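With one protein chain held back, the other chains of the complex are shown just where they sit.
A and B are the chain letters, set down in written order, and residue numbers restart from 1 in every chain.
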Amino acid sequence: MLKFNGFQKVLAWIFLLLLAFANLYPIGIMMLSSFKSTKEIFLEPFNLPSVWRWQNYVSAWQRADFATYFKNSVLVTALSIVSIIIVSSMAAYVIARFDFKFKRGVYLYMLAGLALPTRLAIIPIFLIMRNLHLLDKLSGLVIVYTASGIAFSVFLLVNFFKNLPRDIEDSAKIDGAGPFRIYWQIDLPLLKPALVTVAMFNFIDVWNDFFFPLILLSSKAKKTVPLGLQAFFGEYTVEWDVLFAALNISVLPILIVFLILSKQFIAGLTEGALK
Amino acid sequence: MRKYSFLWMLLPAFILYSVFIAYPFFSSLGLSFYDWPGIGPKKFIGLANYKNILSGFMSSEFYNALWHNVVFFIWSLILSVVPGLFFAFLLAANMKGTGWLKVVFFFPNTLAIVVVGFLWGLLLNPQWGLINQLFRVVGLDFLAKPWLGDTKTALPTIIFVTAWRGLGFYILIYLAAILGVDREMIEAARIDGASELQIASRIILPHLYSIIATTSMLKFIWTFNIFDIVYAMEGTQGGPAGSTDVLGTLFYRIAFGGLGASQVGMGLGATVVTLIFLIVLPVSIFYVFIVEKRVEKGE
Partner (left out) sequence: MAKKLSIVLLLIAMLSPMYAQQKTVSIWGWRAQDVDVWKGVEAALKAKGEQISIRYEVFPPTEYDSKLLVSLQGGVGPDIMYTRRLPGARTQALLDNGYLTAINGLVDLSNFDDVSLSFISTDNKVWGVPFANQIIGIFYNKAIFDKYKLKEPQTWDEMVQIAETLKKNGVTPFFVTGKEAWILAMQNAMVGVSYPGDEWIGKLTVGKAKFTDPEYVNMLKDLNALKKYYQKDFMANTSAEQDVAFAMEQAAMVFYGVWGNTNWLKMNPDLKFDYFPIPPKDKNVPARAYTYMDGAYGLNNTSKNKEAALKVLNYTGTKTYGELFSSTTGEITAIKGVTMPASKPILVKCYEKMTTIAAKNRYWVGSPFDAGTPSVYNILEKDMQSMYLDQMTPEALAKRLQDGISTWYPAFKK
């Protein structure tokens, strides 16, 4: 690829580090501030906390009922991702491997979901959920997320399926394995890296989504983390110490998951998951 | 019939997608001809909703929000493509020790938009926010402004914050595309004496046009999803004085009411949706067409 000489390298590093700083500074401030008192945040914004106040976290956790929000978010996210993966990979397998009438039409139809701002469909979604008595239910959210994750996931997975070698499949077919068995026992295990990419993308989307819970949920016991955070910001507007702590609490899980999977995820992304 | 026994595996995705994604768009079209507060009987009113929005009492709010979406799109396109390409090229040199930077650059993308909004809201507070304090410390007092409270700076600020969150994604996408360019071609150019800048601009860049085009189309479509960031930083009314109101917040107020809603109705809301859909549709069709072509051609 590009080759830089010494001077160019220095210049490149300066720019890269500047961007890294711009990315990390606000997040670092958020982390530092969460250990300060409100007064310190206001009056000594650039200093380290005089005392590391872990109690900010305790009080944010207790007052905001984060335990409930986390439970709900984890449940919704996990169920959504599992259903997205199962449903989309089956569909992608069929589209990538079989020929049938209207195949191209079906694929284009699903692809169109990539090119629709899904949130605009909220009025009918809301009405459907109301008729199905799924308002203020986590299962309602899971259904919406699964449906809205399909287009993108099918699109990614069809590409991956097409790149899989067919010879193992062919020998399995000769042994009399049906389509589902081939999909389940041979193709899925080979697709693991792709599935991680799909899962990570959907994880970011679902875990962070604020819009659908805002409209579809109402009671506190059902709130997910972003929605709970919003309520918390409305209630404790002047207590910046706990607000920063709450922000950190909400960021932590995604940070951990991302750091664990970042290598695979970024590899998946840069090796052409999206084109 | 047995020949098609595999088709059932397609069904769950097909049905879920049809019921919860495809159908709602058609259903919105239907609803847009009715006057309906969300409950009780629907009243057919023909094109009255469209008239109210395009030329009637809702028109100034609608065009105001639509314009902000356009501004949002143009600026966030510039702010993603230009620095996105720039940093992707820097990373493409594969210098030692840049691996971790990819993780850092992408990280803001993993944060919830509301979290980003709240965080920057605190940072941009005029009196106590870190940003203005930083400006004052380094002597740039004139930059210590009420960024979110001025009709001239509020929307640019929100666009900037959105770009801050999204940049890493574009860097990685462009990086992938750069790495996909044929190496032999680059080597050949180098042997012919081309400088690195020439290689980047004359050899590699032309290969990136199609990815830039598709990401731009997606960006255009996604622009109409914008809601969270405005909600978190300026509220559902898109303040101050409507200067950050976008179609997402306008539509939310119309469909679901709340303080500052001048008119409430599911029918009227569905009309806004249908109008947005009409704007997006040509781009969507074009996008699907291009993507499908590329997949057909064998990646």
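Following the convention adopted for this analysis, contacts are C-beta pairs under 8 Å (C-beta built on N, C-alpha and C of every residue); 3 or more make two chains touch, one makes a residue touch a chain.
Quick caveat: nothing in here was measured; it's all calculated off a predicted structure.
The undisplayed chain touches these shown chains across the complete complex, A, B. Checked against the full complex, the candidates B:87, B:220 or B:256 give a single residue touching the omitted chain, namely B:256.
Only one residue in the set B:74, B:188, B:213 or B:241 touches the chain that does not appear here, and it is B:241. The missing chain, though absent from the display, is touched by one residue of B:80, B:110 or B:125; that residue is B:125. Mapped onto chain A, the footprint of the missing chain covers residues 42, 126, 129-130, 133, 135-136, 215, 218-220, 230-231, 234-235, 237-238. If you put the missing chain back, the residues of chain B touching it would be 38-40, 124-128, 145-151, 234-237, 239-242, 256-263.
To be clear about the criterion, only the chains that are shown with their structure count from here on.
Note for the complex: chain A touches chain B at residues 1-4, 8-9, 12-13, 15-16, 19-20, 22-24, 26-27, 29-30, 41-42, 45-46, 86-88, 90-91, 93-95, 98, 100, 106-125, 127-128, 143-144, 146-148, 150-151, 154-155, 158-159, 162-163, 178-180, 183, 204, 207-211, 215, 225-226, 229-230, 233, 240, 243-244, 247, 250-251, 254-255, 258-259, 262, 266, 269-275. Note for the complex: chain B touches chain A at residues 4-7, 9-10, 12-14, 16-17, 19-25, 27-28, 31, 83, 86-87, 89-95, 98, 101-115, 118-120, 122-123, 128, 130, 133, 137, 164, 167-168, 172-173, 175-180, 183, 186, 190, 196, 199-200, 211, 214, 217-218, 221-222, 224-225, 227-228, 231-232, 248, 251, 255-256, 266, 269-270, 273, 276-277, 280, 283-285, 287-288, 291-292, 294-295, 299.
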